[in-house]
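Note that one protein chain is taken out, while the other chains of the complex remain in position.
Per-chain residue numbering starts at 1, and chain names A and B are given in the order in which the chains are listed.
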């Protein structure tokens, strides 16, 4: 099983994703390549980090996850490959890998410096194709992560808002708006009991209750549900919650129990 | 040959399609997965049904077709797998499969109730990933459809406008606008003879003649052609017919012969 995933801000309009796959398949012809998404807003490291962290654990053991949201390409930022108990992660050392790595048991962090595993010549503007793709393909074929470059103790951690437990609830915030307009919070599903009558507030304004699924409320009404990404999300049954309730990334929300 | 197609309203902006594929490849590592489209408007069962029905017959025998346009996810609607003489179809029992199934000889309809073939735990909001993907992967690997759950006699039929034969022509309507702006009708190509001077009307207004291909008329002019989806479509050579002629889904059109 040779499986590589790609999470990038390359878009699908130009040839950037295609050439990245061409380079991979030139090295690892039997690799299956799965697109997580290529529509991360250009340079938005946090959005890329969240997509990768939400998706990576649904792939089989041994998968090589590549994330390239890389506004610092060609500059001083390092490139890394990280082996965990379950996966490999490859990308710039700018925080884009860190929320995914926080879910994993780290085994080795390597700085990508061995140019034998790069495409030659390496451009200054497209390391996705010239460094991350060939490195991922070599890992996929069984090359040891130790051959890629020197060990590194740490990697850059993305600052990520943490929820706060309160006497009567949890304070958190909106961290992602998905394409349906659902507002995903940083409050984990685990420990939430929708049967316990939980209420969701935006500041002091009550938004909705926590229920089990979207259709627990009438069409057009707001509801919060334990989301499929592992976090509580605020939705509108049959509608767009972000637009309807005016929610955006960074909005402070809280859950209160009765 | 292990082939799975996906027709959904998940979009490609988030990680929903990627995780669905990760689940499939964890169960059926050698499956080839083809995207029909993920850009069905959110919850638009008719658009998803049309895309699946237009595409499914171009795939080799044994293909597993998965369609997830599922506004009722987590609620009372059933989930089904249908074996036909040529294919398997997997999705919610809400009509999204029915126009495709109308082209096929049905052999077995099963309600998806055997949780051994689901991803655990099953979320309440993402059955595409947690139920339909793993079931499709198991079918792809050769699991009998009979193991998935109890037999069901029927499935929900999507109401679909039927064309009417008239003494001097056929009355139909626009059922889909494609991305080029071509207006696809519910009037089948079969039986139309473009050489026989057929005229197309919108209400009482003459739009164009039926010809063989787009360039039968000058650039900027309207023309109707037997479309590649099997239905008559109204186009503008080098232009966008829907915008240019003000056509939209549901518009009554008729063909008259001389």
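We adopt the following convention: a residue touches a chain if its C-beta (ideal position, glycine included) is under 8 Å from a C-beta of that chain, and two chains touch if they have at least 3 such contacts.
These figures come from a predicted structure and were not determined experimentally.
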On chain A, the omitted chain is touched by residues 10-19, 21-23, 25-26, 29, 42-43, 71-75, 123-126, 129-130
Tell me where the left-out chain touches chain B, residue by residue. 1, 3, 5, 7, 12, 32, 34-39, 51-52, 54-55, 58-60, 63, 178-180, 212-215, 225-229, 238
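Quick note on the criterion: only the chains that are shown with their structure count from here on.
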What's the distance between the Cα centroids of chain A and chain B, rounded to whole Å? 31
